[in-house]
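This is the structure I have questions about; it appears just below.
Left out: one protein chain. Kept in place: all the others.
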Amino acid sequence: MKLLTHMKPWMWWAVGGAIAVFAALLPLINLSIPGILPGPTYTPGTLQLLALALLFSSLALSYHLLFGVGGMLSFGHALYFALGAYGLGIVLKTTQLSLVPAMGLTVAAVICIAYLLGALSLRVTGISFAMVTLAFAQAGNVLVRRNPQITGGDEGLQLETQNVPDFLLGVLNTRNLYWVALALLIIVFIVVALFEHSRAGHVVTATRENELRVRVIGIRPFMVKLVTFSIASVLAALVGMVHLLLQSGVTARASSADFTLTILVIVVLGGVGSRWGAVVGAIVYTLLDQRLTALASSDAIAGLPAILRIPLSEPLFILGTLFILVVLFLPGGIAGAVQRMDKGGVRRNPAKETSSEIARDKIEEVT
Amino acid sequence: MTAPILRVEGLGARIAGQQVVESVTFEVPARGVTALLGRNGVGKTSTLKGILGLIERWGAVEFNGERIDNLATHRIIQSGIGYVPEDREVFASLSVAENMRLAERNGGPNRELVDELFPELLARAGQLAGTLSGGQQQMVSLARALVNDNTLLLIDEPTKGLAPLIVLDVTTALGRAAEAVPILLVEQNLQVVRALADTVVVLESGLVVFTGPANEFLDNEELTTELLGVHLTDVGATGDNA
Amino acid sequence: MSARPMLAVEHLCLSIGGARIIDDVTFAVAPGEMLGVIGPNGAGKTTLFNLISGLLAPSTGTVFLNGRDVTAEPIHKRARAGLGRTFQTSSLFTGLTATENVRLAAQAKLGAATSVIRFPRRTDVATTIANDRLAEVGLSHHAKTIAGVLSHGDKRKLEIAMLLATDPRVILLDEPMAGVASGDVHGLTDVIRQVHASGRTVLLVEHHMEVVLGLVDRVAVMHHGELLACDTPTVVMADPAVQAAYLGAPL
Amino acid sequence: MSTIVLLIITGLGLGALYFLVASGLSLIYGLMGVLNFAHGSFLTLGAFAGLEIARRMDGASWITLFASLVVGAVVGAVVAAATEFFLIRRLYNRHIEQVLVTVGLALATVALFDGIWGTDPTYVTGPAWFSETTEILGAKVPNDRFVLIIAAVLVLLGIVLFLKFTRFGLIIRAGVENRSMVTALGIDVRKAFTVVFAIGGAAAGLGGVLASHYFGYVSPQLGGSLLIFAFIVTVIGGLGSLAGAAIASALVAVLQQFANYYLGGTGDLTVVLLLAAVLLIRPTGLLGSKA
Partner (left out) sequence: PTSSDASGPSTNGAGLPAVDVSIITSQTGPLAAYGATYLAGWDAGLDYATQGTGTVDGRAVNVTIADDAGDVDKAVTAAKTVIGQGKKIIVGTASSGIALALAEQAEQNKILYISGPAAADGVTGINAHTFRSGRQSYQDVATAGTFIGDPKGKSILVFAQNTAFGQGNVAAATAVLGAKGATVTSLLVPEDATEFTPFAQQIINATPDMVFVAWAGATSAAMWESLSQQGVFDKVPVVTGLGNVATYGAYGAASSKISFLNHYFAGATDNAVNTAMIASLTKSGAVADLFSPDGFNAAVMVVQAIRAGGGDDVAKMITSLEGWTFDGPKGSMTIRAEDHAMIQPMFQVKLVADGANWKPELVDVVDAQVVTPPIVQK
């Protein structure tokens, strides 16, 4: 079976559209997947979880743009997510702006900051770039934790609901938030796809491959990298804003290096260089992350002998181990595995070498 | 006719999941230089790497009558094969002496021979290999293979990128080495091939298309033009007055 | 030389860690001229190219491109001003196809290469240019091959195709024949000859003497970072110093 | 004056701790191009191993301390070698995947330590001399800082001598540059990788036991909290450069002390600024060669 290889681009979009429509209908139907979803799809708890998964998908896509497309291994992407969430939270708290203008103001601020920090960090590449972004994010994290008057410190910032429309508040309206998250994912997906196919997208891919060569043909890679960095940052900030609404608040963890690592884990799980891989990876990750916590404290595990019980009752242990197994045995993540299954054992034509595999090889050189 | 030192049968090889050698079969006689020829990208380098297990490979490789196609690279080398890679690959941050020390097995029995062949290296023992000129690096690369008691040398384009004067030096050195050890040589410079090779093996898209005595092949205009796209006298014309 | 030189370097010096790698090099190349640069390994030829194209900054000295001092300009500005080069060890976008490699170069020349809104099309000018250049160097059959998996020799050819796609006025070729199969040397020599014939200025570093002698107007000889001689091939080849340092006796 | 002396010596002590983590990181990165996120776990495990020894012996005696240092180093080395052998080696030449495996390992092991030893810190006591102070130019310097500094210097010397004068060292330095060529010279380079991991793990395990005395406790988070500074030190020093890591460790820690004292506790922000500044001015780090 070589279904996927033979699909034309429009077919991909058609399938994607169908999935989007189905996802949009979920809150209206009664679908139960025991063990995976906490309840039927119309219930707020389940919608909350699904909305989180969609937001992580968007975030993973923004990171895909940065890392998978642009080859910029950032350890500080969480900073922009946090900027969006904290920015909107602070604007809502300190001004009388209503939601949409407040978001606009936040985006404007994020663009400035991303542009500035991007311009600084992009002076270096590879692991050094990773470390500078880590350092900036770490500084952001420290500033958040040290200024509780503004940010709530490690207790977090609560959403000021006064200027947020009622249909986005309360558990019963979770499905509205779910739709907002879905819409955001669709927008982010389209933006990322269009960018990848634009000339700038090609140049940034080429820059990832060989920066010096880009200069020698007469293009300054810095600008196009900065543009990519800024777009990815703004997308992350948008996700942060919707996350603020969904969670009615934000905490310092959102700006931590751990959170960036989480995004990295998601992108790898899905398959570096693959758009839909990032989306699927995020959904799988979120479900695992939430459900493993339930599993860890379940009776089934409490009854096991200590040597099994201790590791299995730690969700992060299971997640970490699973992640290692994926990296070891599923090169190219979920997307890679699906592609291999699709191709079966047939020997590949060199001309059809998939760009995601090449991307992976290349990115190895970055680190 | 003595038994061949190396027999390659149905060798295939893959790089990064992609097949680059189809099925190569040939023998390297136990004396003299065997040249492995072919156009760009036909798989010469990959054949050498496949023999050494530096890339994923399959098929049978027999060295000195023993199968070596299942061994790890370092074991194959230890069994008596010296390798000079396509791009010299000296350790730039190690000194010349350290490069040599790393390569020596069992105390480096041919130390004297190497010192005699490349006195230049003795003089530069303390210099970092990375600061050597291309030709000197090529000497280090050759010396690393010659210093051990090998029963076969695999040498990949030793004259690539070298100035004419150095090409002469390297050719001379190889000629002397060949008196003691059989060599499998990949080379684009047909003058060098003519000067050294006894036998040629010609590859085309991962398959052997010709095997035979070197002179016979090089003198056969039709064959060389068909398989290599050139005949020696064509290129030699201007080269001779140099 | 009466016409304004297309490319000139004056008193160019480069020292790294106390070592003089380029030592007071001065020469000029007229528009449309082809200058061969030869010299032993380690003489400083590649380094000279790096200084001219902006990969390295000289310790002292000046680089003029078409009469303009470009010593302080970054690589991409010099490239846009019409300076193109190839690399001694091929430098490509190894994850992109051959066509994509050349098309990027063509786009850079056409402008708007970094537009977020414009999308490359199968039929646009850049793609046409890319296909033509690939045909020119004989790589059409590899148009869709990922550059990273091309063989050594094919990479050299792709490198030249990319160079041609940027339509430069001054071309620096660093050992274009190194590793190219002997059967392809002629074809590639013809490509270079045509490039030159269309009025471009060319600097050629090459150890393949037949190729050099068959192409160039003048030959510059470098040794230990210095310019030993710069004259017509006949004069240079007859120079005993050059013979001793570089050529040696025929095989 | 006494304040400055105190700040410098305690800074060097802290720097010594950074270096014990960073030396292994730097060595592993240098040879294998792997940024080892699990390095903190090697340290934590070494500390727990030392703790278990101390629990079984008389915690306050010097013999116990020595035993726990040895055991910590050995456990660190064994676990690191096993990591290389079972996880990293399988991903030959796939650097990003190797880094990711270490990320996964870090996640999993910290959770596992949580499960085994609990999330609460376990307090550690060493020989009484450790928590006493020695007066130098009026500054009361805690004695364990001297031990840390001496240990770090010994580790630095040990590794440098090892790399310079042993055949393994030669193999490792060559392997840093070009692994496959080392195999093509008939050398089993994988053994060298395992050795490098083991050395790095031993330094981390040793650092773990010392850190547990320095902090006064062991917890599953112990290694992770040091790791980020070790990363910063490794980058500032120049990736893969041991001497660079040593200089940067001292520099970063002393700077941190001074900023904490004189600039209102802004030590960590100052370190971030230093990192940014170093990378912008000298992207390869203080002694780094590779970009």
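A, B, C and D are the chain letters, set down in written order, and residue numbers restart from 1 in every chain.
Definition applied: contacts are C-beta pairs under 8 Å (C-beta built on N, C-alpha and C of every residue); 3 or more make two chains touch, one makes a residue touch a chain.
None of the values given here were measured: they were computed from a predicted structure.
Colleague: Can you list the shown chains that the omitted chain is in contact with?
Modeller: By the stated touch criterion, the chain not on view contacts A, D.
Colleague: Could you tell which one of D:26, D:102, D:257 or D:284 touches the chain left off the display?
Modeller: Of the listed residues, the one touching the omitted chain is D:257.
Colleague: Considering the whole complex, which of D:127, D:142 or D:285 touches the chain not shown?
Modeller: Hidden-chain contact among the options goes to D:142.
Colleague: Which positions on subunit A touch the chain that was left off?
Modeller: 34, 38-39, 43-46, 48-49, 52, 142, 145-146, 148-149, 152-156, 158-159, 161, 169-172, 174, 247-249, 251-253, 290, 293-294, 296-299, 313-316
Colleague: May I ask you to list the residues on subunit D that touch the chain which is not drawn?
Modeller: 3, 6-7, 10-11, 13-14, 17, 111, 114, 118-121, 123, 125, 131-133, 140, 142, 214-217, 219, 221-222, 225-226, 253, 256-257, 260-261, 264-268
Heads up, the rule we're going with is that only the chains that are shown with their structure count from here on.
Colleague: Go through the assembly and pull out the chains touching subunit C as well as subunit D.
Modeller: A, B
Colleague: Counting in whole Å, what is the centre-to-centre distance of subunit A and subunit C, each centre being its mean C-alpha position?
Modeller: 44
Colleague: If a residue has to touch 2 or more other chains to count, which residues of subunit A qualify?
Modeller: 350, 353, 361
Colleague: For a test of understanding, state which residues of subunit A touch subunit C in their complex under the given definition.
Modeller: 195, 197-203, 205-206, 208-210, 212-220, 223-224, 227, 350-351, 353, 355, 358-359, 361-362
Colleague: Using the touch definition up top, name the residues of subunit B that touch subunit D in the complex.
Modeller: By the definition above, subunit B touches subunit D via 52, 54, 72-75, 77-78, 83, 85, 89, 91-94, 98-99, 101-103, 105, 144, 148.
Colleague: Which subunit A residues qualify as touching subunit D in the complex?
Modeller: Counting only subunit A, the residues touching subunit D are 73, 120, 123-128, 131-132, 134-136, 138-139, 142, 257, 261, 264-265, 268, 272, 310-311, 313-317, 319-321, 323-324, 327-328, 331, 360, 363-367.
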